[in-house]
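Here the complex is missing one protein chain, while the rest keep their positions.
Chain lettering (A, B and C) follows the sequence in which the chains are written, and residue indices restart at 1 in each chain.
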Amino acid sequence: MSSHFGQLFRISTYGESHGGGVGVVIDGCPPRIALSEDDIQKELDRRRPGQSALVTQRKESDKCRILSGVFEGQTLGTPIAVAVPNEDARSEAYAEMQTTFRPSHADFTYQAKYGVRAWPGGGRASARETVGRVAGGAVAKKVLGALFPKLEIVAYVKRIYQMEALIDPLIVTASEVESNPVRCPDAETAAEMATLIQSMRASGDSVGGVIECVVRHAPVGLGEPVFDKLEADLAKAMLSLPATKGFEIGSGFAGTLLTGSEHNDPFEMREGRVRTQTNRSGGVQGGISNGEIIFFRVAFKPTATIAQAQKTVTTTGEETELRARGRHDPCVLPRAVPMVEAMTALVLVDHALRQRGQNGDVAAQA
Amino acid sequence: MSSHFGQLFRISTYGESHGGGVGVVIDGCPPRIALSEDDIQKELDRRRPGQSALVTQRKESDKCRILSGVFEGQTLGTPIAVAVPNEDARSEAYAEMQTTFRPSHADFTYQAKYGVRAWPGGGRASARETVGRVAGGAVAKKVLGALFPKLEIVAYVKRIYQMEALIDPLIVTASEVESNPVRCPDAETAAEMATLIQSMRASGDSVGGVIECVVRHAPVGLGEPVFDKLEADLAKAMLSLPATKGFEIGSGFAGTLLTGSEHNDPFEMREGRVRTQTNRSGGVQGGISNGEIIFFRVAFKPTATIAQAQKTVTTTGEETELRARGRHDPCVLPRAVPMVEAMTALVLVDHALRQRGQNGDVAAQA
Amino acid sequence: MSSHFGQLFRISTYGESHGGGVGVVIDGCPPRIALSEDDIQKELDRRRPGQSALVTQRKESDKCRILSGVFEGQTLGTPIAVAVPNEDARSEAYAEMQTTFRPSHADFTYQAKYGVRAWPGGGRASARETVGRVAGGAVAKKVLGALFPKLEIVAYVKRIYQMEALIDPLIVTASEVESNPVRCPDAETAAEMATLIQSMRASGDSVGGVIECVVRHAPVGLGEPVFDKLEADLAKAMLSLPATKGFEIGSGFAGTLLTGSEHNDPFEMREGRVRTQTNRSGGVQGGISNGEIIFFRVAFKPTATIAQAQKTVTTTGEETELRARGRHDPCVLPRAVPMVEAMTALVLVDHALRQRGQNGDVAAQA
Partner (left out) sequence: MSSHFGQLFRISTYGESHGGGVGVVIDGCPPRIALSEDDIQKELDRRRPGQSALVTQRKESDKCRILSGVFEGQTLGTPIAVAVPNEDARSEAYAEMQTTFRPSHADFTYQAKYGVRAWPGGGRASARETVGRVAGGAVAKKVLGALFPKLEIVAYVKRIYQMEALIDPLIVTASEVESNPVRCPDAETAAEMATLIQSMRASGDSVGGVIECVVRHAPVGLGEPVFDKLEADLAKAMLSLPATKGFEIGSGFAGTLLTGSEHNDPFEMREGRVRTQTNRSGGVQGGISNGEIIFFRVAFKPTATIAQAQKTVTTTGEETELRARGRHDPCVLPRAVPMVEAMTALVLVDHALRQRGQNGDVAAQA
């Protein structure tokens, strides 16, 4: 189903940009995991509008409430419902959207598919739907922490437009990522990126870029042949995020410019474990994690909502011009970092539970 | 489940490289679709080993048999089982694989995950498993042909190693693709690619590259918000194929080097329909097909199996060297073209049935 | 997943007896169906505590709120979230439940399975979870009404303890069912049942019985071979309801006392359609609806919560006695009638969408 994700740790999200609220129901969470609203709020705050001058100024406190599935600070094993009300939904700012299809948005396709759409703010196609993912991902992170105490998921802005940062995935930390509003742990490049984003807002334009994500200390054995390879589920997770256009793992597209003898990762023994000398595989071989660092990159297109005039058509088939007036992000990447982490956590925890279900205890393999 | 793909049109594949055979069970196929073993064989022959000098010389006729679900030349609506026996399974050529992990293969991860593995020929991780996908895809193509008579899926080799072909996705035809063993419709580049592949075989090395796939005349409305966006399901489908490292749709990674005003696709009216002037979206907006051409690219790494000596370790943790002796493809791309088409067809047909289930008749929208 | 039901029209419910609330997310609902909170409230009021002197006197207004998926009175095709807060949750009345396992309740099994449980009010095992089912069923009924305008689902109390009502499933109406608080359309027997239930409350005991459900004007063709036969999915739906112990369709268990020549339903032509002369099949043949009336019966055990003293054990393994003090129903059947209808509607709408997805337009077959 279209708003469900995961097989054993399954989330079901709901909510439009304007309406009663957004949220998620998490089914299949293991019991006896410590969980509070703060654990979720912390991640939602990283995704929140208005968190810095670089992002949309829509005023949403995004305060979450856990309605079920947690008792006396612990998960029960039953569905965890997390609800976030919508607060600052100024539909009037979007009046033109009622009659005009915004270019490179989902207005036209939703209308064509369903014969109806919630035009204010983009409805279900708004990035506001990612509240449910991030809340679900926050719970997933808690479960992963309980199963694999050393596991770390760190995503960061690797490139914005033509500005590429220099970051070592082996050592980059979450606090470095959070040290600036761009969420690029290369401080110097981050400052230039911030300036670029501000200038884009000023000129009514937008930019995109690339987010890289690294998973350290994942156990061996996550991912399943044939269709549910770990990289396949990660690719789906990432391409399901708004504004994404590409995914690559390990050597990715650049790996096609090497020969096999250059590309293969030789095995060696290190500290009594089978390890690879290089890691062009990106931590996954045959669809299954091999104990090395998992890393991948996701391409985000420039924000479709821009203040410059654009050619488009109306819902009744007349050609017209549109100039966006709603509040929006001139660059989605800073707020997309927690989304990438959330989807990564959701993929990993689902595969961890599946691995345990079919093959027994997973902690032993970490 | 790991060997299942699709929600309404669901395939379940089975089979190892060496063993009783490989195959697929297709559940949920619409009834009254004309279907013969020839329809499936035609696609299997494009995937078959030994089809040209460029590919592995393993001798498999790959003759398929339909065991169920078809009666008097028509699908029944009940599961269609397609079986292909294994013929030329020379386990002795793989004897070293029993005790040695091949670099950048799945030997180690399968062993670690399951505590057991079918070492001859790579077992389930062998590209031989794709027989089931291609057979399922052949049936999917027949159903798509019945639902959308004009719909075309054409995949082709776009780049091998550093040789990139010039191909117009708007007009490239399947017969152009099939006109040479590389499956690159740019004949001149194809010839150079063939020479390169042969030289790689001679030197015991391998190469990878990029396959592009285009879908023309897809209806508006395929794909679902939020997680089952069309590009998300295509990404998963492609990254589940052996040897893939990346996926991008429309403008892809290169699209991140444009600003929003350069990247957006303006709408216009053309022949009474809403159309886009450019197609950086790649035919999908908000996760739903918009009636434009759908196109995407998939990165395939250089074949991991090479005849040169490589460092590796044994199953008992001793460091050693390995030199592959089994028959293999110095470049997987020519045989991967029908696999990419099959997975594309499987994604499209599943979404077509889901669209019809939730929203009514799909043919009207084509 | 345990709190998900349905494949195309899929509900995900959440909520414990005491906590933030209960609710449901409905994914896959067709768009452009008129839907209001009143449509849902109407069904919730039939399930509500305190609706009559016969049921539990817990004070819950059970006012629902639609948070998403509906815009300007119409479904959008996106997830519909319906939330109902908990109001009268007197945990203190259940203090003994913290340390004592109630006989024939889920306290022990939840504790054993999860190692934790929300002891107030039975947590997730409380019949309060059925709010989400009934809300989902209310939406399912609206969709069925749009697809098959003549389709009717009527459930009613057929037997309580040893009092069996005389009811003709061919003509019984919903308003007859609602004409008394027992929801038994045989008024005379209903009055006796009401007296019995009151006397059970007085003596601190409880009773069970049988609910019958009839579906009239269902189309031919709902249900799928092999595992998802219509009766199989109905059986699962019914046995998932709290306190159920049995299910039978058509001739049911009594049908085993006939020979084949007595039991078979001869076909005949009637008004140009293939019809059966008798209906021991209960409207389903080979797992697929045949256009006759669908009818089945569900056994509900006597309420486990009783005020009489019972032997039991504590969570620390000491034998003790328990006398229930929380508010409860001396007979669950009156409130279970809308639950049975809701689950029936959910099964039918899911199969209607699946039928349309695989086989094309369903309305034509009605």
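What we mean here is this: a contact is a pair of C-beta atoms (placed from the backbone, for glycine too) under 8 Å apart; a residue touches a chain by one contact, two chains touch by 3 or more.
This structure is a prediction, so every number in the text was calculated from the model and none was measured.
Only one residue in the set C:Ala146, C:Ala174, C:Leu239 or C:Ile293 touches the chain that does not appear here, and it is C:Leu239. Note that of A:Gly28, A:Gly209, A:Gly223 or A:Gly260, the residue touching the chain absent from this view is A:Gly28.
Hidden from this view is one chain, which touches chain B at 1-4, 7-8, 10, 12-16, 19-23, 25, 27-28, 31-32, 65-69, 71, 74-81, 83, 113-118, 123-124. In the full complex, chain C touches the hidden chain at residues 1-5, 7, 13, 101, 103-110, 112-115, 124-125, 129, 159, 161-162, 200, 204-210, 220-221, 223-229, 231-240, 244-253, 255-269, 272, 274, 276-277, 280-282, 284-291, 299-306, 308, 310-313, 317-319, 355, 359, 365. Not every partner is drawn; the one left out touches chain A at residues 7-8, 28-31, 77-78, 225, 353-354, 356-361.
Quick note on the criterion: only the chains that are shown with their structure count from here on.
Think of the whole protein's Cα atoms as having one middle point; the chain whose own Cα middle lies nearest to it is A.
Centre-to-centre separation between chain A and chain C, using Cα means, comes to 38 Å. As a whole-number value, the distance joining the C-alpha centres of chain A and chain B reads 26 Å. Chain centres here are Cα means. That of chain B falls 45 Å from that of chain C.
Residues of chain A in contact with two or more other chains: 1-4, 13, 113-115, 124.
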